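Here's a structure for you.
All protein chains of the complex are present and in place, except for one that has been dropped.
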Amino acid sequence: MREYFKNIWAAVFTVLVGMKVTFKHLFVPAVTIQYPDVKPKLPERERNRLYVNMDDCIGCDQCARACPLGIINIETVKALPTEDLKTSQGRKKALWVTNFTIDFAKCCYCQLCVFPCPTECIYMTDVYEFSEYERENLIYNFSTLTPEEIEQKKTNLSLFEAEKAKEKAAKSAAAPAPAKPVPPAAPTETKKEN
Amino acid sequence: MSIEVEEKISKLTEVQKRGNGLRTEHMVLNMGPQHPSTHGVLRLELELEGEIIKKVIPHIGYLHRCFEKHAEAMTYPQVVPYTDRMDYLGAMYNEFGYAVAVEKLLGIQVPERVDYIRVIMGELQRIASHLVALGTYGLDIGAFTPFLYCFRDREKILNLFEITCGARLLYNYIWVGGLSHDIHPDFVRLTKEFVTYFKPNIKELNDLLTNNKIFIDRTANVGVLPKETAINYGISGPNLRASGFKWDIRKDDTYSVYNKFDFDIPVGQGLMGTVGDCWDRYYLRVQEMEQSLRIIEQAIDQIPEGDVSSAIPKRIKPPVGQVYSRVENPRGELGYFIISNGGTSPFRVKVKGPSFVNLGIMDELSRGHMVADIIAILGSIDIVLGEVDR
Partner (left out) sequence: MTYDFFYKLFGSQVIAAIIQSLLPLFVFILPFALFAVWLERKVSAHMQDRLGPMRVGWHGWLQTVADILKLIQKEDIIATANDKPLFNLAPVLVFVGTYAAFAAIPFTSAFIGSNLDLGVFFIVAVSGFVVAGILMAGWASNNKYSLLGAMRSAAQIISYEIPTVMVIITIVMITGTLNLNTLSQLQTGHFWNWMIFGGPVFGVSKFLMIPFMIISFGIIYISTLAEVNRTPFDIPEAESELVSGYHTEYSGMKFAMFFLAEYANMFAVSAIVTALFFGGYQSPIGYIGHLLGLPWLVPIEQLFWFTAKGLFFVFVQMWLRWTLPRLRVDQLMTACWKYLIPIAFADLIIIGLITLI
């Protein structure tokens, strides 16, 4: 019988205690915000969409190799010695980056690509609203060169290499030393890593 | 359809032949994979007699993402983001376990500062993970409000992680040999603020949910897991301790700098019912949060100076060999078994996950209880399907 009344008392009392807690919270200001109108302040280390500063990119492919998902795709063309390519820190660039795509549909925002970059040109920004209706639109191309320019660079290089090969051939013909086999002119050098 | 029906009818006559005369049949109820309280995509096949459970068959694999096979194709640092995705509520601790295992394989010692930060992060993650467990447990029992209070506090922890490494859920923070970032200058102050903010909230949670008579009625003496059964099934973590067995890898097989801190290992006492019931498992998590706060309070003032990335190897290429290393994840023993063939990728990574092992007890615990109890039992075991299926 004692147990019976104790149960009733416990039920009533604990319910009232719980009600007191929730009633107090009725007057506590909300911790949520009205998202699209009010945006949260993001910390400086926020890891969201990647950005590549193409002026500084030297096409070294280290980020593509670090990516666990293989979503960074870099293609490069060798620059001619006559072309003066420099990063913002004045570092010499040996390659034209003809293609630099990142597939954000697959990106896992692990930041592993950011750390190996020698020029710190790839980094994560605080942009997090970039939904798309089509999956293809999430493949971002950061390369600044137009297709015509890429074509031009490629022909430039092949012309230059053909000229070089010709020169070499002429040299080797002039000096009858043990003739090296002339390497066929590789038009472009592409790198692809998956 | 008709064949199935005929089969059923033939089974029925079997039952009738056995002699009870009455035409009875057990009802098979599929709970999940789309169900509000299977905590993800678990499918439970329940065999019911009325509302009494006769048998439970958990079906898993709906979230299988080939973690172990993936790891074989990745270099050692690239595996870290994948470990995050196993137990996504305890991501920091998965990285911790992996880092400890690979460091053991490499034979390197990390700076003390790294160890301290790892411990603080790990314990914050433990609190965050337990908050989800407790909040969703309240939700399973039918109380909505504690869930939001728990998530409100968890947000604060996620904010701490966010200022440190920029991510809120899947951190890739604890690396082999070090950390990706040093802690933020504000981190120590904010963590102390969090500790003082959070302590009264545990009491509030106790008032609102833990000591509520209805909650006690729903959970006490339900799903009692005796100590022997727990050990036989290989249960670990809070579920094992709630059964009264004092076993915590942080103390019993210590790693990192856990031996430098003073903390207790709470065990289930059967305060409201039997030792090892759902209420004990629930309350143990509340007590563990308090102990984690104690560890954080001790560690936060003693973080030594140093460089967090000095010990990170440029190229991780462990010698040929194998290692098994285990840590105390929020859910129990998280073990990594790594075989190296001397290359840059592991030859094999086997994970012994606590959720997967703990889920095995489901059938044993649920028999003879009601449908409503299976929710209480499943919630008290606290599984994360990401880690069960991997």
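A few points about this structure:
Should a chain be cited, it is by its letter among A and B, assigned in written order, with residues numbered from 1 in that chain.
Heads up, the rule we're going with is that a residue touches a chain if its C-beta (ideal position, glycine included) is under 8 Å from a C-beta of that chain, and two chains touch if they have at least 3 such contacts.
Just so it is clear, the structure is predicted and the values come from calculations on it, not from any experiment.
Within the whole complex, the absent chain has one touching residue among A:31, A:105, A:127 or A:162, and that is A:31.
From the options B:100, B:208 or B:299, the residue with contact to the unseen chain in the full assembly is B:208.
Looking at B:72, B:182 or B:217, the residue that reaches the missing chain in the full complex is B:217.
Take chain A: the residues that touch the chain left off the picture are 7-8, 15, 18-19, 21-23, 25-32, 34.
Touching the omitted chain from chain B are residues 27, 29, 35-37, 51, 138-145, 148-149, 152, 208-209, 212, 214-215, 217-218, 370-373, 375.
To be clear about the criterion, only the chains that are shown with their structure count from here on.
The residues of chain B lying in touch with chain A in their complex are 74, 77-82, 145, 149, 152, 155, 162-167, 170, 172, 180-181, 184, 204, 207-209, 211-214.
Chain A meets chain B in the complex at residues 7, 10-11, 13-15, 17-18, 20-22, 25, 31, 42-43, 45-47, 66, 68, 108-112, 115, 124.
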